[in-house]
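Structure below; questions to follow.
Of the protein chains in this complex, all but one are displayed in their positions.
Chain naming follows the written order as A, B and C, and within any one chain the residues start at number 1.
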Amino acid sequence: MNTQRLLSYPEAIREALNQEMERDPSVIVFGLGVDDPKAILGTTKGLVERFGPHRVFDTPLSEDSMTGVAIGAALAGLRPVHVHIRMDFMLLAMNQIINMAAKMRYMFGGGDIYVPLVIRTLIGKSWGQGPQHSQSLYPLLMNIPGLKIVAPSTPYDAKGCMIQSIRDDNPVVFIEHRLLYYQKGHVPEETYTRAFGKARLLAEGSDITLVGISQMAVECLRAKRYLEEAGISAEVIDPVSLSPLDIDTIASSVSKTGRLIVVDNAWMVCGAGAEIITQLIERNINMQVHRMGFAFVTCPTTPTLEEHFYPNAKKIASRAYEMLYPDRKPWTPKTELQLEEIEFKGPF
Amino acid sequence: MNTQRLLSYPEAIREALNQEMERDPSVIVFGLGVDDPKAILGTTKGLVERFGPHRVFDTPLSEDSMTGVAIGAALAGLRPVHVHIRMDFMLLAMNQIINMAAKMRYMFGGGDIYVPLVIRTLIGKSWGQGPQHSQSLYPLLMNIPGLKIVAPSTPYDAKGCMIQSIRDDNPVVFIEHRLLYYQKGHVPEETYTRAFGKARLLAEGSDITLVGISQMAVECLRAKRYLEEAGISAEVIDPVSLSPLDIDTIASSVSKTGRLIVVDNAWMVCGAGAEIITQLIERNINMQVHRMGFAFVTCPTTPTLEEHFYPNAKKIASRAYEMLYPDRKPWTPKTELQLEEIEFKGPF
Amino acid sequence: MKTFDTAFIERLYRSMYLIRRVEEEIARIYPTDKIKSPVHLSIGQEAVSVGICEALRDGDVVFGTYRGHAMYLAKGGDLKKMIAELYGKITGCARGKGGSMHLIDTEKGVMGTSAIVGTTIPISVGYAYGLKYNGSDSVVVSFFGDGAIDEGAFHESLNFAALKKLPVLFVCENNFYAIHSHHLSRHHSDNICERAASYGMPAEKIEDGDIFRIYESAGKHIEAIRQGKGPVFLECITCRWKEHVGPNDDFHLGYRSEKEVACWKEKDQLTRLRNLLSSNNVSVIENEVEQEIKDAFEFAEKSPFPEGVVLYEDVFKES
Partner (left out) sequence: MKTFDTAFIERLYRSMYLIRRVEEEIARIYPTDKIKSPVHLSIGQEAVSVGICEALRDGDVVFGTYRGHAMYLAKGGDLKKMIAELYGKITGCARGKGGSMHLIDTEKGVMGTSAIVGTTIPISVGYAYGLKYNGSDSVVVSFFGDGAIDEGAFHESLNFAALKKLPVLFVCENNFYAIHSHHLSRHHSDNICERAASYGMPAEKIEDGDIFRIYESAGKHIEAIRQGKGPVFLECITCRWKEHVGPNDDFHLGYRSEKEVACWKEKDQLTRLRNLLSSNNVSVIENEVEQEIKDAFEFAEKSPFPEGVVLYEDVFKES
């Protein structure tokens, strides 16, 4: 296995889609713009030419019903990958996702009813997107039984999780942060699956555990570098799979470090951070905790406010410092890291 | 103020609606079935006869757009109360609720844009409702800034919160559990408001704090009675307002008792219980905690499974006992309480 | 109308009689609390399901609503499993987890009913996409009430089905009421077919509830759909005799008149079919069906409730 090959995050996803569509003729990909010139930021580029318009197609602007169509197609034996270029639009599909996809197998008593469906959805801060194009609504879905949710941060996990999502016989929500699209990492050419319910230890450390969800995993890696400056050793974990959640990996890290910052890529109230912290408390883990995430307001458009809205590496580093040295005066990293040197490339 | 008058929960809501519609001609009430013979379990009975069909009307089955209509009417100066007889149907309205109602004031920079909208929604276990008629989705809404959410358990709070919701200039989701409709309590005839962001201490105690959301507040009161049998003194709190959340009241109770069970009326993952526990941890409160809620599966229809799906007074009591006496053998209450003697009637 | 042979009329009668009698039994037993979920009876509306399902063949599938007993049985769904499901038993078609509103029998092509209005419409369309994709000439029938017309999903689904020329027959069982709301209190006019046609598909309305007309019309459309001509919309006017949910009449509520229903009772298709058969044939059928029903209720009665551990099963399919 050539683990040295570098792929970008979107290339990893495209490769996964290509390989799975090649392998299994029941895989189809649809959603607004999948076959257009922009091709979902390149991730679906070439698919329609290769596999034809019955397997790769654009849809009307009908998020609710197209989700129903995906479910129906899944019941009929296909493996649909339904793409939303922004998670905000999925609010139109909540009825089909929660009332139907998540429940069908259960409410029909199992048997031969199952819904092998992948919902690919992009999230994330990007320049000036504002209130309705920036939401990261996975906490809403984590509350619902019957869904699997993954939000890998590395190209390696993106490919493995995508293949796993397609092969999984249940509805999977696959979350991609736009800023991760700049990430490169080692990705084997062969197909491989990435088991759900298994977190990724991105970097080892001894003083504090940083858990970062989706793109916040990258911010945590950056924060780790900043913290080295202050002589603090941070362990960084990417949960990868939000539902089911691998609390074991986080628990053993926190048991070691005694300190935890969970950095959510979303609003925090009833969020993943609260869930992780509560599960640790339920295990009687002795620790100091802190959670970070979006400010509890609608996302503003102007950059001077956006800056305050989102967590980032420097804020995480300062916060970690404060947890370690509550009596010292606040610290913020002075150096400006070159981003390239920080990304974690594997191999895994 | 005659605090001795007894009203049932639905009567309290009906009185609030009547009084506010009388007081303010801009209040309108609409939703599927509000003017039909069943009148939303009696809560809207007589309104159309009294205030006319332009103020009280049935709608097409169009949850998404009727929410938009409510928002538009609110912008035009009305104070709409939009009713959903089951919260499950609100999944169709998530787009308008989250992308528009919750955000409009913020995304238009405040000023004279605001959305005085009440969304009344019924939840709850009742006999045989099954997968799609039993959901309690407030954790999804708690995650969203720009919404206020209340779920009062007593007739007194129901009336006061309803009046407050109508007078509030922002979108309020008002959650009513069907089983609470059997509750009676002291309700003053005069109009009064019940401030949001203020929990209700339902009963004092010293050994353990039980926080019960919506109808689970009643189960906690019942559990308190059961626990007396075992010599355990429980304090019972109804948060009433879920967003904003009054963590102070809960924190001071837990600081006193050192033990907490949060009983959610919903799934627990990324739920209100997790949020409450995390906020307490963030305040460094030293405590033993436990959360209870729906089993993390779709709600089954058959009663033998439903029984295992929901928390109830006896389960809460046993759990509390176990927290106090981890080394003793498990205990479940032996007596069967008469429900009438347990309900808490106020006065407040 | 062409003449039908006796064997066919017997088949229709058997199916109609089975549904009517099963629901009458459900209504009779309901007050005992043996049935563990609310029931939405199809009594009065059976001819739509029976007429249409008779025009289907193996491999064709149907999707429907919480008012789904008639469709389930007309399509051949297992009666024992249905009654056991209503009783909340582990032997039910959904292992007791679904109840009356969530019936399924995949072997017979009953692909499920849902309690959220409009939800199975796009799912039917997606299933039809799957059939077409796989080169099958099977057909999907999507049953829904007039209430579903109000939902955005109706619009989006018809649009997509027409766009992709999918093999689906949309059947609106128009009983004019969504719970207690009349169609005209929810719509400017009564022109469902005009709307459906605007998406780009043939739309036909059958006003009189005539089971032979329903059968023939459905047959004709299904044949066209099978040949790849794209979706068709069929509106069948009908009448719910009982209350929206539960086993009783509801004339005391005052939202509709007894007369409205009476004129449908007069043209009851069950009676009509019975009159087309010899009394001997009728008794043979009725006796057989009564026995079947008796067996089914006994089966349900004797079956055990699911054990607590079943609560945690069926969330996910393990690969």
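As a convention for this text, a residue touches a chain if its C-beta (ideal position, glycine included) is under 8 Å from a C-beta of that chain, and two chains touch if they have at least 3 such contacts.
These numbers were taken from a predicted model, which means no experiment stands behind them.
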item	value
Contact set of the excluded chain (shown chains only)	A, B, C
Option touching the unshown chain, where B:68, B:258 or B:303 are the choices	B:68
Where the missing chain touches subunit C, by residue	150-156, 159, 162-163, 186-189, 191, 194-195, 198-201
Where the unshown chain meets subunit A, residue by residue	32-33, 36-38, 58-65, 88-89, 92, 127-133, 295, 297-298, 300-305, 307-309
Where the missing chain touches subunit B, by residue	28, 54, 59-60, 62, 64-78, 80, 95-96, 99-100, 104-114, 145-146, 148, 167-170
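The working rule: only the chains that are shown with their structure count from here on.
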item	value
Per-chain Cα centre nearest the global Cα centre, belonging to chain	B
Subunit A-subunit C separation of Cα centroids, rounded to whole Å	42
Rounded Å distance between subunit B and subunit C, as computed from the means of their C-alpha atoms	37
Rounded Å distance, subunit A centre to subunit B centre (Cα mean)	32
Subunit C residues counted as touching two or more neighbouring chains	92, 94, 96-98, 102, 114, 116, 152, 315
Junction residues of subunit A - those touching two or more other chains	64, 95, 99, 106-107, 145-146
